[in-house]
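The structure that follows is given in the form of structure tokens.
In this view, the complex is presented without one of its protein chains, the others remaining in place.
Coming up: chain A.
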Amino acid sequence: MKLAYWMYAGPAHIGTLRVASSFKNVHAIMHAPLGDDYFNVMRSMLERERDFTAATASIVDRHVLARGSQERVVDNILRKDQEEHPDLIILTPTCTSSILQEDLHNFVNRASIISHSNVIFADVDHYQVNEIQAADRTLEQVVRYYLDRCHRQEKWDQFLTDVPSVNIIGIFTLGFHNQHDCRELRRLLRDLDIEINQIIPEGGSVEDLQNLPKAWFNLIPYREVGLMTAVYLNKEYGMPYISIAPMGAVDMAEWIRQIQKNVNTLTLSSSNKRVDYEPYIDGQTRFVSQAAWFSRSIDCQNLTGKETVVFGDTTHAASITKILVQEMGIRVSCAGTYCKHDAEWFKEQIQGFCDEILITDDHAEVGDMIAHMEPSAIFGTQMERHIGKRLDIPCGVISAPVHIQNFPLGYRPFLGYEGTNQIADLIYNSFALGMEDHLLDIFGGHDTKEIISKSLSTDIGLIWNPESRLELSKIPRFAREKVERNTEKFARQKGIETITVEVMYAAKEALNT
């Protein structure tokens, strides 16, 4: 048992639901008590999703507790099957159902005999894995299910595509800037003359999964989710994969070189066309991306040696740390991640780029560290933004968990060459604001003249009695001044001299009329 106010990664079923709702025509059924379908609210609000989220709950209530779910789960699966005709139904356990220990596998087996849709049981343990790990596992499970099935049916077509092609694995609903990143990757690959075989899970169809092995290799932009699938495809089908995140100019170049290597290795066997992407890298880095020039400009010179703290998921925290240090000459006092399960990789990546490494999922520990370091800027999650607010340190948000403002409508990729521009803006603006703030502080604010009261009220002749004064003080601050003004206006109109609680509410009613 531990005391917790806030968590970086959600519970396991959220990960499974994110996989399910990313695919087209896949429905998730949660075995959960009333209120656990909060995922639908998040998706509908954060992503401003226009369609009904394809996740429903098979409600666990008092009766289920006493007698078991019995027919209920199977009925709910069959009902969804008939109403929506999904390709796949994923039965998703929640923390409640994992301790009930009902034989959900059995329900799935029974339902899959009768239903037209395929039915699988998401194999995630609530008390072992978090949202991110569960998403990784579920994606692999779905891919494995469809490839195995295809194998069994022996309608196997294992020829590679004629031209170089890739799968992009790990674009998700509710992922941090995933939609924009995906668009940026498409553009990049088009520039490199590489076809996209499939993008999963976002917008993908499970029926097409059998064609995954036709791609030449796999791209895993975010290592948190998708790596398990890539490893599986590598083991079973010998598909190479690139798990570098193409974030920042240096890693971009490395990513493209790896693509080149893979393309050339596989091309060699069929023809003699070798690709050379070096001129492309050079052109993009110097002229399309402004980041390389930006880091040489005077602006960026002022950032030299400034101290920062970075915290987030492994992919974003590691990449941003490297960008700050090697591309902008900024010092990273501490870099950290909440992905404890992938700590080794993280440490290895940022070795030598920062003074300290913090691996924790306790936000209080992160807060203490920031307070102790007193950096000029923080790059972290929404939590670090709030820590920064409290400590008066500016913060750029670089990683999930995030709020609605991190699902911008405008084009804001973190990956690719356009991503380097976005990141440079983000970093520079965080610092510039901090600097401006600091200068204002030194010179005593924008406006040193005494501020003339906006209030219409004058103190002449109006007395607030103690009760009404108290009542007024209970009104939330943002509305208090308005209430005060309106009440006094009302009192003056009515010729009332002493303001009592009754007068206050009479004023409110009078204003209504």
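Rule of thumb we're sticking to: a residue touches a chain if its C-beta (ideal position, glycine included) is under 8 Å from a C-beta of that chain, and two chains touch if they have at least 3 such contacts; residues count from 1.
Everything that follows uses one rule, which is that contacts and distances are computed from a predicted model.
Chemist: One chain isn't displayed here; going by UniProt, is it "tRNA (adenine(58)-N(1))-methyltransferase catalytic subunit TRMT61A", "Trafficking protein particle complex subunit", "Electron transfer flavoprotein subunit beta" or "Light-independent protochlorophyllide reductase subunit N"?
Modeler: Matching "tRNA (adenine(58)-N(1))-methyltransferase catalytic subunit TRMT61A", "Trafficking protein particle complex subunit", "Electron transfer flavoprotein subunit beta" or "Light-independent protochlorophyllide reductase subunit N" to the record, the invisible chain is "Light-independent protochlorophyllide reductase subunit N".
Chemist: One chain isn't shown here. Among A:P11, A:G336, A:G380 or A:G416, which residue touches it?
Modeler: The single option touching the absent chain is A:P11.
Chemist: From the list A:T53, A:S69 or A:S165, which touches the chain that is not on show?
Modeler: For the chain that is not drawn, the touching residue is A:T53.
Chemist: In the whole complex, what residues of chain A lie against the chain that is missing from view?
Modeler: Contacting residues on chain A, toward the hidden partner: 1-7, 10-11, 13-14, 32-38, 40-42, 44-45, 48-53, 56-62, 65, 76, 83, 94-96, 99-100, 126-128, 130, 383, 386, 389, 403, 471, 474-475, 501-502, 505, 508-509, 512-513.
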